[in-house]
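On to chain A.
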Amino acid sequence: MPRVWDNFVYNWLAGFLQDWVAFLIMGIVVMAIILNFLALLVMVLQYMDRRLIARFQVRFGPNRVGPSGLLQPIADTIKLLTKEDLRPRLADPLVFTLAPLVVFLGGTLAFAVIPFNRSGFLADLNVGILYIFAITSLGAVGIFMAGWSSNNKYSLFGAMRAVAQLVAYEVPVVVSILGVVLITESLSLVDIVEKRDIPLILLQPLGFLIYLAAATAEVGRPPFDLLEAESELIAGYHTEYNGMRWALLQLGEYVATFAVAAVVTTLFLGGWKGPGPAVLGYVWFMLKALFVYLLILWVRASLPRVRIDQLMGFAWKFLLPLALLNVFITAAEALMWPDFPWLLVPVNIAIALGLVVLWSSLFQLRAYRKVEA
Partner candidate 1 sequence: MTTAVVASDVAQQVNTVMPGRVLEATGSTLVVRPVAVFEVARWLKANLGFDFLECLTAVDYLQHFEVVYYLLSLSSNQSLVLKTRLQGREGLQVPSVTPLWQGADFQEREAYDLFGIQFDGHPFMKRLFLWEGFPGYPLRKDFL
Partner candidate 2 sequence: MSQQQNELVTEPVILNMGPHHPSTHGVFRMRVALDGETIVDMEPVLGYLHRGIEKLAEAKTYVQVVTLTDRQDYVAAMTNNMAYVMAVEKLSGIKVPERAEYIRVIMAELMRIASHLMAIGFFLNDLGVFQTVIVYCFREREKVLDLFEMASGQRINFSYMRPGGVIQDLPPQFIPQLKQLLAELPGYFDEYEQLINENEIVLARTKELGVLPADKAINASASGPVLRGSGVAFDLRKADPYSAYPRFQFDIPTGTRGDAYDRYLVRVAEMRQSLRILQQAVEQMPTGPHRTRTPWLIRPPAGDAYAHIESPKGVLGVYLVSDTGISPYRYKVRPPSLINLTTLRDLVVGCKLADCIVIFGSIDVNMGEVDR
């Protein structure tokens, strides 16, 4: 499998250097490219976020700095960089400082294995999916650190909710993509994209829905943004943060959300695949990922937040059973028709719709039940 650095630069370096030195140099260079790409991407995402949310709210959004407000993210960054660095006196200094880094790291490391193009990835782990789920959970540790060390009750509530949310939603997330793994018989993200010609959303519509909902909840985007529920907890875990630390937390959040979009693209939407020459793979990947991001954004603009107990109920009673059913159905299909003919597409869509309707008539977000004191 060709890697992104298997090119003439690498060959030229390998000509007069030790092999591993060339490997190291190229690895660091690609890493720097990806990191800077992410930092720039967050600016784009943030601009897109604000402009599109504004459109949903019949407003303009930022349009003053630069043409159509395109330089707004840069202005924001400069403002955040030059802000006074404040830390509550009773906050735990070490943990308080480390937390934004951990949050940022959790989102960023996932991009090590995401293939942007046929050979456009940093590493092709044979357990790529497992790696992604392991590493994105790190973000929750950072969030908990932030909430715990802030010495603020709102932050603490946000942190506790984040942990509860992560524990609950990691399960449906992992189970929902087992179907994909069954179809493609691989855990490597590159293999998953390569294996089938059609986007797997057609074969796995139910898995797609479950994954999208559960992953949205895992990164704490509305309507599951309980960890920073603005109307209840002010800003949740980052209430006490400001300046560049706050920016890092935001960066981590945006990167994590984009990681979800990227994983959805890779697993269900066919990754880099699309018409045109191979170089266009990057473009196709970004377009698909931004489309998924737009979906998450649209939901954010329209839906209210669920309550904590409803959130838990939704994970354990709705998503998890459906995800398990999805695994069984896919396994049966894999046994009977191992090459997954086109005929299964309408069948699977029908099954998905039927199951969703059936389950939502069985399960309802528990209306209010008062606890007797």
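As a working rule, a residue touches a chain if its C-beta (ideal position, glycine included) is under 8 Å from a C-beta of that chain, and two chains touch if they have at least 3 such contacts; residues count from 1.
The candidates came about this way: all candidates are chains of the complex that A comes from, given by their letters.
Fair warning: this is a prediction, and the values are worked out from it, not measured in the lab.
Visitor: Could you work out which candidate touches chain A in the complex, given the options 1 or 2?
Guide: Here chain A touches candidate 2.
Visitor: Can you name the residues of chain A that touch candidate 2 in the complex?
Guide: Those in contact with candidate 2 are residues 56-59, 153-154, 157, 222-223, 225-226, 229-232, 234, 301-310, 364-373.
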